[in-house]
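Excerpt of the complex: some chains, original placement.
Which chain is which? They are A, B and C, in the order written, and residues in each are numbered from 1.
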Amino acid sequence: MFSHNKRLQYTVRISETNPGLANLLLEQFGGPQGELAAACRYFTQALGEDDPGRKDMLFDIATEELSHLEIIGTIVGMLNKGAKGRLAEGVEKEGDLYRSITGAGNDSHLTQVLYGGGPALINSAGVPWTAAYVDTIGEPTADLRSNIAAESRAKIVYERLINLTDDPGVKDALTFLMTREIAHQKSFEKALYAIEPNFPPGKLPGDPRFTSVYFRTSQGEPEVRGAWNEGERWNVVPLPQGAEAVDGGDGLATVALNELEAPAVEQMAARTASQPDMDPTTGAELGMGEDLDPVGDAGRLRGVPKTLED
Amino acid sequence: MFSHNKRLQYTVRISETNPGLANLLLEQFGGPQGELAAACRYFTQALGEDDPGRKDMLFDIATEELSHLEIIGTIVGMLNKGAKGRLAEGVEKEGDLYRSITGAGNDSHLTQVLYGGGPALINSAGVPWTAAYVDTIGEPTADLRSNIAAESRAKIVYERLINLTDDPGVKDALTFLMTREIAHQKSFEKALYAIEPNFPPGKLPGDPRFTSVYFRTSQGEPEVRGAWNEGERWNVVPLPQGAEAVDGGDGLATVALNELEAPAVEQMAARTASQPDMDPTTGAELGMGEDLDPVGDAGRLRGVPKTLED
Amino acid sequence: MFSHNKRLQYTVRISETNPGLANLLLEQFGGPQGELAAACRYFTQALGEDDPGRKDMLFDIATEELSHLEIIGTIVGMLNKGAKGRLAEGVEKEGDLYRSITGAGNDSHLTQVLYGGGPALINSAGVPWTAAYVDTIGEPTADLRSNIAAESRAKIVYERLINLTDDPGVKDALTFLMTREIAHQKSFEKALYAIEPNFPPGKLPGDPRFTSVYFRTSQGEPEVRGAWNEGERWNVVPLPQGAEAVDGGDGLATVALNELEAPAVEQMAARTASQPDMDPTTGAELGMGEDLDPVGDAGRLRGVPKTLED
């Protein structure tokens, strides 16, 4: 069970309100790389985890992420505090309010009009948070890699926000939050490598014919190689290889139909068959207008502008 | 630019139609860990990448994922081929069709009724694919970690599907696809470690006071530690620490309001203030009915069942 | 900031695993009326709230909802525990696993295949949780009403789940969770009525011509009235009232266009005007086939079945 302490994990000293900046910070409140995503990711993993040590770690970090969600949400609320009061009380001329609400040049208007200046679980474009952002699948060797990646992404988004603001109090709090992503990534790395072996993830081995093949599917100069397809580790194979699939078969797909299915499939095919050797008049041709010759010289569609004809 | 070869990358030989299995396989067609997600992830990264070698690699793998999307979609279509014809042509008794469509015990009915048996870009529960699944953020040291994690997850979902089916042709094709996830993970690992340094991702360093702190926010026995919070690397700090934030401050958030904002905020606070020392009658009390004493002994709500009172 | 205790708020004793029931319980984990929605709703309100007493209450209840999220997620994980192991380890015949995964008759297959048996932030149909479920708008007299309604809905969904399960341990835990929704509703009711006045919400009064009008827009016998449109309080007005809008005006909408806009609008209107007095041949008519008379007697479309003609 959870408990809450009314102090923040980190002290926040903001210079002045700034709804436009608040809008950008929503990215780490209700955005895909934000703190709600982090908290949900680790919390649901903790619930499903059976290894006692990892379970502890996941609860520890999940709980801390909730405290980070509180910090970032508090900052958003503070930056919006003035705008919230002004719109709710309507004490100014309408035109002034309108200009202040649209002047931020980003989606701050949504925070004001729909959410009344409160921190909303949206990203900086107003897209509601969705659990589609949480990629937990219930296998530790995969989930820990997902966590490592998630911490890396969150670190970077904080870095971008730090680069954008010149309010020293906001910068300081964001630096704390960014730093914790680094620490969490380190913990998840340790937890991953404490499972041996952890690669390939899961239990089934790959088919050895294809685990070290690199298919060169994209052609054209210059072809720059690297550690990912160079050396004795790799068997580089160009694609397509003409008439063969990589397994040496014909690359076709086949299935047997039973006696109920076969006639129905045939009947549908006959009903929707394309008539060969036919040049039907189409709706588009009807739509080209009466003074046009729809079957005329290719490409002549309703007068072509000079600039394109020359 | 892309081109297409009408042969599949891998030959597919399915024993018999099976719409229920088709429904499960949709997970790797339009699900979060599926091939469309993979193709979109690497393709958008390739477009934004400036390092020529990584750009090549991303196009190579993105293109291969499109070929995998084709394989899994082809299998789905084959497994549904009979159901599709039967429903479209309506040649059987309605009850039989109804039973066949709901008998699979999963969401196969959606594939039949809405999508006509074709492979749809949904997961196995019918949720449409969304780009919210793609977590690319445009920084290689984060994106490559995301790719490594994504390949791990995809490998596991294929493994689960392989465990579920006893059709040897489907099993064989799924094993090929699973194997390629292993190979791709290996390439992305190489590409990540070919960037030096790659940790912490990005450019800004963390605040050294907090990069190696582990906050113990979840209490209770047993506390099992591991490499993620043990050893000289880590400074383990329990939480909450009473009246202080981790920075030594008071854990409060402050902001200055200007002369336009302060009075509006005050006015809103006054308008919506909660009246102290008041026990207002509420709608819920009105709603408890006339023969009840709403202010009576706590917890008496409309008769309590025996089993709970004893 | 938050802290966590590894004990649940309420002890859970489940008789046996049951992935089908787990699937239904997801409704209160990641569904619209579930505990994540509740926690997010109150937590974001707490962050934006300025009244110190209400802020405390919102944090208290938000934190408790997190503990409830933990309880329901733990139950889901427990009910899935066996299924999770069986699929991950693949120790049985594939057909048996396939049957067990699709035999629950609901969306349990998604929990197994995609989420590995862990509690996922989805509803019982597999739809990912979305912050679109959270209706907080930052005005206490509206938000408290939203909270009252949300608690009512959550209470009912728990009631339905209790009616469905015969596992006494699950029933007991669900009854606890349901009861807390009642207690929370009572608190929110008190908090609403402690704001005076609280109706109409907000600051602007309504137009007195229309605050007590009831428009009878739906006609037909029997017309059953009730407290919502009967008595001296109400002025019942039928609709439509012929040629007049309810304000006595002509019910039209007008706007002035400037000299830049007017000609562009005219030009667009001319370009896309519908030609009067014309019966154009259409694509549909082309598509009816050559042996059909498309302008023939109305309704003759490709042979009419007996049962409809008589």
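In the analysis below, a residue touches a chain if its C-beta (ideal position, glycine included) is under 8 Å from a C-beta of that chain, and two chains touch if they have at least 3 such contacts.
What you see is a predicted model; the values in this text were computed from it and never measured.
Of the identical chains making up the complex, 3 are displayed, while the complete assembly in this file numbers 6 copies.
Following the convention adopted for this analysis, only the chains that are shown with their structure count from here on.
When chain centres are set by their Cα atoms, the one at the greatest distance from chain B is C.
Inter-chain spacing, taken between the CA centroids of chain B and chain C, is 21 Å.
Here the spacing of chain A and chain C, counted between their Cα centres, is 24 Å.
Distance between chain centres (mean CA atoms), chain A to chain B: 10 Å. Residue positions of chain B with contacts to 2 or more other chains are 32-33, 156-157, 159, 162, 217-218, 239-240, 245, 251, 265, 268, 271. Remark: chain C residues 1-9, 30, 36, 40, 43-45, 47-48, 56, 59-60, 62-64, 66-67, 69-70, 73-74, 76-77, 84, 88-90, 114-122, 128-132, 134, 136-139, 202-204, 280-283, 286 touch chain A in the complex. Across the complex, chain A meets chain B through its residues 5, 7-17, 32-33, 52-57, 59-60, 62-64, 67, 74-75, 78-79, 81-86, 88-89, 91-92, 130, 132-133, 135, 137, 139, 141-142, 145-146, 148-150, 152-153, 155-157, 159, 162, 175-176, 178-180, 182-183, 185-188, 190-191, 193-194, 199-204, 206-207, 209-218, 222-229, 233, 239-240, 243-247, 249-258, 260-268, 271. By the touch rule above, chain B contacts chain C in their complex via residues 20-21, 23-24, 27, 31-33, 104-107, 123-127, 156-157, 159-166, 171, 217-221, 239-240, 245, 251, 265, 268-269, 271-276, 278-285, 301, 308.
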